[in-house]
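For this view, one protein chain was removed and the others were kept in their places.
Moving on to chain A:
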Amino acid sequence: MTARTVRPIRGTAAAALATVLALTAAACSDPGGSGSGGSAARDSLVVGIAYEPDTLSPLLGYGKDGNSKVFDGLLAFDADMRLKPALAVALPEVSADGLTYTYKLRKGVTFSDGEPFGAKDVVFTYRTILDKRTNNPSKTELDALKDVKAVGDDTVVFTLKYPYAAFAQRTVLAIAPQHVAARQDVNSGPFTTKPVGTGPYVLTGWSKGEKLTFKANPRYWGGEPKVKKLTMAVVKDDDVRATRLRSGDLDGAILPPNLAKGFKNDPGKKTYAATTYDYRTVTLPTHNKVTGDTAVRRALDLAVDRRAMVDKILEGAGKPAYGPVPTSSEWFAKGTERRHDLAAAEKILDDAGWKPGPDGVRVRNGVRAAFPLWYPSGDKLRQDHALAYASDAKKAGIEIATQAGTWEVIEPRMKHDAVLAGGGSPGDPDFDQYLLLKSDLAGDGFNNMAWYANPAVDKALEDGRMTNDKAARKAAYDTVQRELVKNPGYTFLTHIDHLYVVSDRWDGLSTQVEPHDHGLAAGPWWNVEDWTPKGAAK
């Protein structure tokens, strides 16, 4: 309703103003404004996103997880996160020792400025990212890469320092054109804001903090997209995003569960719930006398009511989490689910010598079963998780003091205090588990925040990344997850669904399994280049 009434009046106001000022034509050039006077053009899409990228340069980290719209990687993920060829014609040939990856490149691909794409661009992109002078904060993800070479114009060979089974998943990262990016300062040149790529869309404007606009790339090797115009409006506030979606200003937006609920009965809008690897977890630091005790960790794992968190905090849009791998993933170790069992938790604590003190909080050898739990201030979702966790722990006789703080406050305390952390990257089971659990990464930046150390897990993590044999990998990651039951270094709470509300005007919408941070590429528009307007054929 409002969509139909708001726009014409607003268009008229704009037109009237312009006429009064009599300096230029009143008719605006955009189809959504005064020109068409009604609903937006059917081949254009406006979506509201909460975060904008810092840069659009692949060399600085943009598009490292694929799906960058302006760029392509050698490979790409399909809806089920299986690898498929993109700028490469096929999946890579991997040498028997797992140290060499060879990619054959697609021929006839051009960048949006008309220059041809070739092996030199791939080599340039990877070498520039690895260069110490390049300010790419995601460089660590290519740690395994030793060197990359072009063989002729259509073959690229990667050599690794150590066998790394997840390496192919890393080659979804966007490829930059050497002929543009090599001629300027990698860290601040114009390419960082005015990208040139091979992807389905071409950037037409970026007003920082406001929006990014794209148009379909007529030269796209996969065929020109049917959705010709794409606008990503940066709207940080959840309520404003919902209001602008309702007013017709946006065609789609990411929304938190409570706001998405308001669109349930809107016949013109559809809600999409994307399953994710996005977990919320509590770190249980090894160096804390309470959280470092295996009995306490195991008790907390059973005392926590994950189902209630999903139902109450997430309004059903999520799943209980037992580790970084979501229960719906093929890599999940069946049988490692933990039931909510307060009695069992209390028994574990009793057996370990944690006896209830006068105030109900358990004590052992003069140590009270109490610890602080930090969460980043302003994050409502984590705050809710933290409070629910503390209340569940209280019932088992463990006292948790929840405290809000900025990361600057939290970071120096991570070695001894618990933190309500979040993360998750789909693609390969190595991505999350190695960084979270490897003992020699303890305290390395934000990796292994809990200082978890378990030789069996360390070995399984190495086994999992060294071999390309899928059964052997599955066995390794099953071991990791079973070890986490015996000695949890974290209490995993939930995997969170991401909710999107989109106008029902297109065919071909689906969602991908999504990572923790949701930027431009996540959401039903992950494959907007494949959408077709509804009823376009008639």
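Note that in this section a contact is a pair of C-beta atoms (placed from the backbone, for glycine too) under 8 Å apart; a residue touches a chain by one contact, two chains touch by 3 or more; residues count from 1.
Keep in mind that, in the parts below, contacts and distances are computed from a predicted model.
Candidate names were "ABC transporter permease", "Glutamyl-tRNA(Gln) amidotransferase subunit A", "Succinate--CoA ligase [ADP-forming] subunit alpha" or "Transmembrane anchor protein", and the UniProt protein name of the unshown chain is "ABC transporter permease". In the complete complex, the hidden chain is touched by one of A:Glu93, A:Asp147, A:Glu337 or A:Asp444, namely A:Asp444.
Of A:Arg42, A:Lys139, A:His179 or A:Arg368, it is A:Lys139 that touches the chain left out of the display. The missing chain, though absent from the display, is touched by one residue of A:Leu74, A:Leu250 or A:Val513; that residue is A:Leu250. Interface with the hidden chain, as seen from chain A, comprises residues 2, 5-6, 9-10, 13-15, 17-18, 21, 23-34, 40, 44, 46, 54-55, 57, 60-61, 132-133, 135, 137-141, 143, 185, 187-190, 192-193, 204-205, 207-211, 213, 215, 229, 231, 233-234, 240, 243-244, 247, 249-250, 406-409, 423, 425, 435, 441, 444-447, 516-517.
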